[in-house]
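The structure that follows is given in the form of structure tokens.
Missing here is one protein chain; the remaining ones are kept as they sit in the complex.
Just so it is clear, A and B label the chains in written order, and each chain counts residues from 1 on its own.
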Amino acid sequence: MSDSTIQHNEDSRDVTFRVHRFNPQVDSKPYFDDYTIRLEKGITVLRALNYIKEHVDASLTFRAFCQAGICGSCAMRVNNMSKLACTTQVWDELDKCREPGIIKVEPLRNLPLIKDLVVEMDPLVEKMKGYSNWVDSKMPEENWGRKEFPVSEAEFLKYDKATDCILCASCVSECTILRANKQYVSPAVLLKSYRMNVDSRDSMHEQRLAGLVKDHGVWDCTHCYRCQESCVKHIPIMDAIHGIREEAIAERGVKDTSGARHAEAFMEDIGKKGKLVEATLPIRTNGVVWTMKNLLPMAFKMVLKRRTPPPPPLVKSTKDIEKFRAEFREMSGHVAKDHAKKSGE
Amino acid sequence: MKPFDIVIVGGGGAGLYAAMEAMKTNPGLNIAVLSKIYPNRSHTSAAQGGANAALANKAKDDTVEMHIFDTIKGSDYLADQDAVEVLCSEAPKIIRELENMGTPWSRLEDNTIAQRPFGGAGRPRCCYCADKTGHTILQTLYEQCLRKGVFFFNEYFALDLCVDGSRSRGLIAMNIKTGRIEAFPAKTVIFATGGYAKMYWNRSSNAAGNTGDGQAIAYRAGISLKDMEFVQFHPTGLRKSGLLVTEGARGEGGYLVNALGERFMSRYAPEKMELGPRDLVSRSLETEILEGRGFDSPAGKYLHLDLRHLGPELIKSRLPQIREMCMYFEGVDPIDEPIPVRPTAHYSMGGIDTDNFGRTGMEGVYAAGECGCVSVHGANRLGGNSLLDILVFGRIAGRAAAEEAGKFNPSPISETEVTAKELELRSFMQPSGHYERYGSLREDLGHTLGMNVGIYREATKIRQGIEEIATLKERFSHVRVFDSGDVYNTNLLQVLELRNMLDLAETVAAGALVREESRGSHTRTDFPTRDDINWHRHTTYTLEGTGPRLGFKPVVMGRYELQERTY
Partner (left out) sequence: MKQYAYYQSCINESMTKEVDRSIELWQHDLGIEMVKLHESTCCGGSNLDYVSPKHFALVNARNIAAAEKLGLDLVVSCNTCLMTIRSAKKKLDESAELRTEVNEILSKEGLQYRGTSEVRHLLWVLIDDVGLDTIREKVKVPLSKLRIAPFYGCHILRPSTVLGKDNPMEPTSLDQLLDALGGKTIRYDHKNRCCGFHTLLVAEEESLNVAAEALQEAMDEKADCIVTPCPLCHTVLDGYQAKALKKSGSHGSIPVYHLSEVVGLALGFTERQLGIRRHIVT
């Protein structure tokens, strides 16, 4: 290969787009088409696709609208990563190709495929509806427009960043749990729910929270942070998910879901021993019946290999545990004071 | 099939507000919103700046009256003063209403809605949410419509109205996901499909879909359009995409430079230089390009907006979004390279002729937002008034339609009508000997409009433009849709959008030719001054045969007498 074909800094070159194709009326399964076109530096992936559609293959199908990174229509997977085609420079992608010079373009994951690069967005809209992702105003509708709610900067900052979301569904496409179970609430929906829940003008936050802690809700997130890393607006989505969990525990306690009980067990163990008591974690999270059914069959093998965590009495406490316990308790005092102050406000 | 009470075409700010208000007016109504995209994708989201309202949060002495005057003056006295009064006096209520339903407005220190100064406004009255105002308003309205249970037909493309004499019976649309042609019998129809400035194609900052669908459907059904010649240009659009580089770049001290390396603004505005008024700067860039001092590229001629002398620190701290945009869309880092720019079409003042209630010339048909023309913007729209327009008149149209819907029962839309439409669309896919590709037609349309009906207009050029548009229409009759599938056929959609743009382009050019004066965004080099005696009136366009018949309408005056527009 000559130098000129591998250098990416020249002003124009041939680029191959390996594009996912599927037309449900004709194809039994998806396949890829290669389009090689000569491109000028500075071209975005979307403009390249437009070029292919106009000059090479008019049947190539994708969504695009504003072409300015604000409408969220053209989210797709480029070189294996969900992003907006309109804000992605071809030259930047050339460095990320698995096969040199070949940019792979695929539809978003975790949403039903319609055609080529177009996926069905209705499931996302339905979830938005299902979790009541709107401000249910404290002001009765007949009084709307008469006066403003005063909103402090602190209150505003709670939801400011989350309102950047353009529902492009890149995070949905990258989500680990959604990939395993399509019923999962999904990161974009959690972000929106969080945004509503922290809005001082909203009146149904308890009800929304009650929905979020149910099955397939906020506790199913596996903290892989893929949503956050793929967010085209750089929104810290995991902060929102943690925010909902923090609120769920603070307001609903730990009784209603295994996720909350699981989280609380960490607090309990650290406070007592400084270390996690892994052996009883399953029981405390899911109860005895679940543990017997799900983990006992495996336990036999684990015991053979001496891989079982030690029973609680044998978990060695941290060195200087007494001092640590005192500190932990002292912090509990601080937290209690914080709560008192907050509820006194 | 039972007719809908209201079918709203378009799910942007105007359409969604109309839906909301109609539901509030009469919760029992059967309302459908048709949108060719998911409503939350609508072009309302691209409006960054804000919406004007004399809340007097920031400047305590601001009044609705001052807002009215600024708007009328800004319109170069072509706006109807009664309509402007509605716009401005409804403004505070509408902003507060959005606030009450959850729009995340930025705030002042006293916790009230923040306001900032905007071009052409005597007081800081533009309410905003950082630089994402339109986006957050659109999200709020969509959320509230979901809350209210508004019925959405997402990814439906409206094709044509069904008309009984002077009255609409509803419309026919295509389900994009399946390709099925479906009838939407309706007591009332509201068009809220946005603007038509995308006809300037890559010389436009508009979304790909701002193709004037509603205006074109209405026009084909015999409804009059108004003031179509008025298209606003922004001086610094990116060369390739037309996307806007906001005035902030020049505000921070950016230079406009031509191919000779000159800061050419010294020729046009020696004192203000790059910070002259928007229309003057637009015209200056255009002159440089026309007189051959621009740079050449396959994407067309352009000039440089040079920020390099500001240094990396300032660019990174004060203009991060502009930098990001240049890198994303143009592949240029303004720290190292000048930004390639040229003027870009970004707003259409004209649209479907409506009264102050959104009513059009046809019974049962309404229009609102950029799609309609009340007119509140006249010959030139003020910054911060476009979001306001869609909200105020979207809401009014929604209420008016809801009140009317109960009073009429349309005759049904027949199978034959639907089948005829199907056949018409199929005909685009029939192979024929000689064929045209929509892509080159669309590009040629943008080019001819930019060259002949752009910032500078002049009789010979406009005539040439009209001829070229006629040729393009002829070529369009041979256009071919290569994708013959039913499911999500964007090839077909683009052809249908092109047809709409071609129909409307004729009216824009016809209006540009007939209006022998310079007013607001419309600059005739052969008639360089405003002519109030002959041209203080609206133009109207009604389809007759295959082209527009022009008419005129008086401007509704009020308290404000005609004055010269100086700033």
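Throughout what follows, contacts are C-beta pairs under 8 Å (C-beta built on N, C-alpha and C of every residue); 3 or more make two chains touch, one makes a residue touch a chain.
This is a predicted model, so every value here is computed, not measured.
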Interface partners of the hidden chain - shown chains only, full complex considered: A
Residue among A:24, A:130 or A:310 touching the omitted chain: A:310
Residue, one of A:101, A:211 or A:236, that touches the chain absent here: A:236
Hidden partner chain, residues of chain A it touches: 80-81, 96, 98, 176-177, 179-181, 184, 219-226, 228-230, 236, 238, 242-243, 245-246, 249, 257-259, 262-264, 266-267, 269-271, 274-276, 278-279, 281-282, 285-286, 294, 297-298, 301-302, 305-310, 315-316, 318-320, 323-324, 326-328, 330-332, 334-335, 338
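Definition applied: only the chains that are shown with their structure count from here on.
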Rounded Å distance between chain A and chain B, as computed from the means of their C-alpha atoms: 35
Residue ranges of chain A touching chain B (in the complex, touch as defined): 23-26, 40-44, 47, 53-55, 58-59, 61-73, 86-89, 91, 114-116, 118, 120-122, 125, 128-129, 132-137, 139, 141, 143-153, 156, 159-160, 163-167, 196, 199, 201-202
Residue ranges of chain B in contact with chain A within the complex: 24, 37-38, 40-43, 45-46, 93-94, 96-97, 99-102, 104-107, 109-113, 129-130, 132, 135-136, 139-140, 143-144, 146-147, 154, 177, 205, 207-209, 240-241, 243, 298, 325, 327-332, 437-440, 481-483, 485-491
